[in-house]
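Take a look at this one; I'll ask things after.
Every protein chain but one is kept in place in this view of the complex.
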């Protein structure tokens, strides 16, 4: 029967389930063993599955993805944790030059079923370099998938799908949501699709597109609009790569107005790709300019100014109103 | 008086000029000394300025940007060469976590006037991993500049500007253009602006936006259109970051139709950001969907299939016609 | 096929360990005799550091700063480094060298600002040329190497000092930095602050190398260990290395062996991965009491001085808290004002939005 889980509980439950189902699933990363990770996402797994399936590594971020590439070539399904997304940059070389290419460059002889997990985003008063969101850089890398859950149930189903997927998946966990709420999660081993948006609420007046922790401010803004009798589709993109534009295009065809919300800097963010497709395949549906409510094109400030950097409900509301009033 | 230079000659001439003007300018990288780099971009500099200003480094791509950060903090203006862009990934950590942030995080106490050069793009039958174009990943990093020259004269003026700029600049050199043509370049020390597009030809029927080596196919397509009496604005973006959308928006306001051409994979490419701004600030000018002619969302193939991957004159032409015929 | 071996040249390397052989060591008193003023200076610096750390932890507990990393038990390493450096040398720290930063002139209020999530904390008034706290493990080693290269090219007889943790020695960029420093014989000293733990990962699981000092052998320069709870030894070994570097002798790796008595940070609970027994055993060797005992034994220190010093330190830190908490808040729009030397035109609209949304203009 269902259990009330937080998002980080759901991550742990999904990993445990995958490890139960498949001996090839192992976990690697800094501090994932004894303490179960700095966010406790792997808490208890080391005692339950043993230190040969939950491996504490040295501080070697250039190594992790490549290590997983080697493990995967030999039949394992490694789950590698980067302690914070800001420390994932050294993994980009192996992600782009090897993980995303191995299947293609060997015509399928060697494959790369790995999962790279990282807590991502800001809003928790963390130290410098602990609040990064650069999913857009990952989404530009061919041959990989990028997934971002926005709820405990999604974290469970999507992470299971990611672990079972035959190709590399980067799984970004909005740390602001880790313990912000609980929901019923049934540990039934059921996975969720890795190529589909999820519509969180429906309406015909406006399409709000977002993902990760920004779903909170976006839904709050949608509620405020609803109070004024304006109904918005709120779409959680979920799979940043591959991007399910079919769902978004269908929504905008109905509403004619779209605002995209994300925490990462605006320029070159994933919002740009969504707006670009709207400017092409969706142009004839557009009744108003496509708005973007995002982090600014600055270095993400230390936590003192973070609230002024991140999209707020008010900012979403203002841009949504502008889109609605456009004629 | 002017000299007929290739793009790689112009790069060398600009570096030499900057080294003449400022003793703080030094060059570092693999093989930049004795052989003047694998593309000869620093040929002769070591004998002319000495091995203390042209430094051969070990193969340590994680180090280079950070080394430059330290040199810059002490008053040098290092120019670091990555031998090919495909080997720049290990430099992203220092670019994003330090070079782009040092001024901001110290409120200007320490600054980072560095230039990171890399030959970029495909089309020269190079080995695997030698044809990458991921300028979009760089354009998403706050606090840095990204510049791509498309001609010898621009390479000269832009590189001088990059070296003199007080902030970090990534300078990507389309290797397909290194020796493809010559043009008059006056070594007068005059630099070009780092925040402006360059309009290569003008027309009122269509706006073609591109940069780097793709300017060749784009201009060729524009010529073909001209033969049919269709005049296109051809805009060379030049400075990928910061992006001069003012020029592009003004052009599209006139033409109402826009096609963007780049070699990098489509999803999350710089073309997406340009189209996104058109879908917002430029929406009312758009008479047709914004087309993108790009590399496909695949791993860039080994050179056997590269011609089928890269944007061709024909592909540009087809998408341009579609935009022109749209009503 | 052993019979094929007819040649067997063997290269040999040495890694020394230096320090006292425990409290009250004769050599200790020798050196006490030589420079008590300096010893008392280092003692005061260690006590100030400990007072700062205790206050910072308290401020975090009450939500007045964010996550904080205490250096409790490791004061001798940072203070020993700071004491060995010349003013013109450059310190490139990790995030646990407040002892060295304070000794070199960074204000405690500036450090509170940093941990309070305010960029102005890294804009300290002195020393202007030192690097700020570095959070991404090991990445500062590349900066320190660049700084040392600058010093070598200018031949200005200054030295770059890079502090890093035991866990940082597993980072590839630290190795690349050391290897290049060796190639150019740069004026740099890498001090590994080996506190036995990298969050929950013990030193033994960080590397199979018997010592961290021997990592220098891979880069072709000397490495040695020093008792990191012995501020005299840390200062001595580090300044030897610094002066050798200053004289063109090239890099040195100093492994200072100490112990992290505190949790990794205020966000950590060390009891999850190490026993109270282990920790209390290490308390016996903690550096502040160790030097105090020695000063007392030698008759250079007593109750009143101690009492007075504690009061002085408390006063300095209290004043710093007041200064920190009375700083005018950082203007939101300032996030644009140090992004580039000059804000590109395309960023102005975003800045204006921040200002319009109540981020009073900078």
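As written, the chain order gives the labels A, B and C, with residue 1 at the start of each chain.
As a working rule, a residue touches a chain if its C-beta (ideal position, glycine included) is under 8 Å from a C-beta of that chain, and two chains touch if they have at least 3 such contacts.
Keep in mind it's a predicted model, so treat the numbers as computed, not measured.
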**Study point:** Among shown chains, those touching the left-out chain
**Key:** A, B, C
Exercise for review: May I ask which residue of C:51, C:70, C:122 or C:211 touches the chain that does not appear here?
Suggested key: C:211
Revision key, fill the gap. The listed residue (A:9, A:93 or A:306) that touches the chain absent from the view is A:93
Practice item. Specify the residue from the set A:57, A:83 or A:294 that touches the hidden chain. Key: A:57
Revision key, fill the gap. Even though one chain is not shown, chain B touches it at residues 30-31, 33-35, 38, 56, 58-63, 86-87, 90, 125-130, 266, 296-299, 301-306, 308-309, 314-315
**Study point:** On chain C, residues whose C-beta touches the chain left out of the figure
**Key:** 1-21, 25-28, 30-31, 34, 170-176, 179-180, 182-183, 185, 205-211, 214-215, 217-221, 227, 230, 232-233, 235-236, 239-240
Point to revise | Interface with the undisplayed chain - residues on chain A | key: 26, 52, 57-58, 60, 62-63, 65-76, 78, 93-94, 97-98, 103-111, 142-143, 165-167, 195, 242-246
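Operating definition for what follows: only the chains that are shown with their structure count from here on.
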Check your understanding: By mean C-alpha coordinates, which chain is most distant from chain A?
Key -> C
Practice item. Would you mind pulling out the distance in Å between where the CA atoms of chain A average out and where those of chain C do? Key: 36
Practice item. List, in ascending order, every residue of chain C touching at least 2 other chains. Key: 119, 136, 172-173, 334-335, 339, 347
Check your understanding: What positions in chain B touch 2 or more of the other chains?
Key -> 62, 93, 97, 104-105, 142-143, 243
